[in-house]
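Below is one structure, written out as C-alpha cells; comments come after it.
A single protein chain has been omitted; all remaining protein chains appear in their positions.
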C-alpha cells in the first residue's frame, strides 16, 4: 500500500522543520524508501501493522523532542492487486503527453 | 487518541453508502464508540496498533464486498496527556458563547 | 458540494479550542448550516468560490486572533447531480440495518 503522512506537532511554535526532520529520520532508520514533498512524505509499506509501527515511532520521537500534541494526516491507497508508487506517477505523466 | 477516517472504495461505482455501511459495521463489531458524520467517522482508540487493526479489518471487509481498491484519509490527534472527543467539541462550543 | 474542514492554527500553543471557536463563528456569521465534530466541521456550499470566501474569512480571523500560521485540511465531495449531507448519513445508516 502507498501512504502519505503529514506530521503537524502542535504546541512547539510556528517553525516545524526540526520536528519534520525527526519524523524523516524515523523513516530512514526503519529502512523505508520515502519521498519528501513540501506537504508530506510518501512511502510504501506492506501492511497496516507496519504502518502502525512507523506512526508509533514518529509519535514517540516527537513527544521525546518536546511536542505535547501530534496531529497526523494519513492517506492510504491500497489495491487488492498491488500498485507501486513509481507506477502511479509514471502512468499519469504518460497520459499527459 | 482521537481519529477520523474517511473510506473511499474505488472502482465500485458512484454510490458508496453500501460500502461505508460495511466499514461502520466493522467499528460496531469491534465495540468502538464512533460518530458518523457526512464526510467521515470519528472514534477513539488506545494506540496505533489498535488503529491498524481497525483499518485492516475495514480494508479486508471492503475487498470482500467487491471493492478492488480502497482509499483512506485518516486524521489522528494524539495528546501526550490524553484528550477525549467529547471534550473537544464541548470546549469549542463554550468558547463560541 | 459537501465539505469538511479541519483548522489547525500553528504557533499558538497546545490548546486550539479558542481558535476553532473563531472559525465556527465565521461559519455562523456567514449563515452556513454546519455540523461540528471532534475532528472537523462539515457544511454545504454552492460552489468553489463560496468555499474560498469561507476559508479566506476563517484564515483572516485566525491571523487577527494571533495565529501566525494556519493549516487546513479540506475534503470536498461534489456530485454532478447534487447530493445532500443529511442524505449521506441516512443512506449509510439504512444499509447498516
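We just call them A, B and C in the order they show up, numbering each chain from 1.
Everything that follows uses one rule, which is that a residue touches a chain if its C-beta (ideal position, glycine included) is under 8 Å from a C-beta of that chain, and two chains touch if they have at least 3 such contacts.
What you see is a predicted model, and the numbers here were worked out from it, not measured in a lab.
Student: Need a quick check: the contact residues on chain C for the chain that isn't drawn.
Tutor: Missing-chain contacts on chain C: residues 47-49, 51-53, 55-56, 59, 63, 67-81, 83.
Student: Which parts of chain A face the unshown chain closely enough to count as touching?
Tutor: With respect to the unshown chain, the touching residues of chain A are 2-4, 6, 14, 17-18, 20-21, 24-25, 28, 35-40, 42, 73, 75, 77, 79, 85-86, 88-89, 91-96.
Student: Touching the hidden chain in the full complex, which residues of chain B are there? Just list them.
Tutor: Interface residues of chain B facing the absent chain: 8, 10-11, 13-14, 16, 68-69, 71, 73.
Quick note on the criterion: only the chains that are shown with their structure count from here on.
Student: Where centres are the averaged C-alpha coordinates, which chain has the largest centre distance to chain C?
Tutor: A
Student: Between chain A and chain C, what is the separation of their C-alpha centroids in Å?
Tutor: Taking the average C-alpha coordinate of chain A and of chain C, the gap between them is 25 Å.
Student: Can you pull out the residues of chain A that are in contact with at least two other chains?
Tutor: In chain A, residues 68-69, 71, 73 touch at least two other chains, as defined above.
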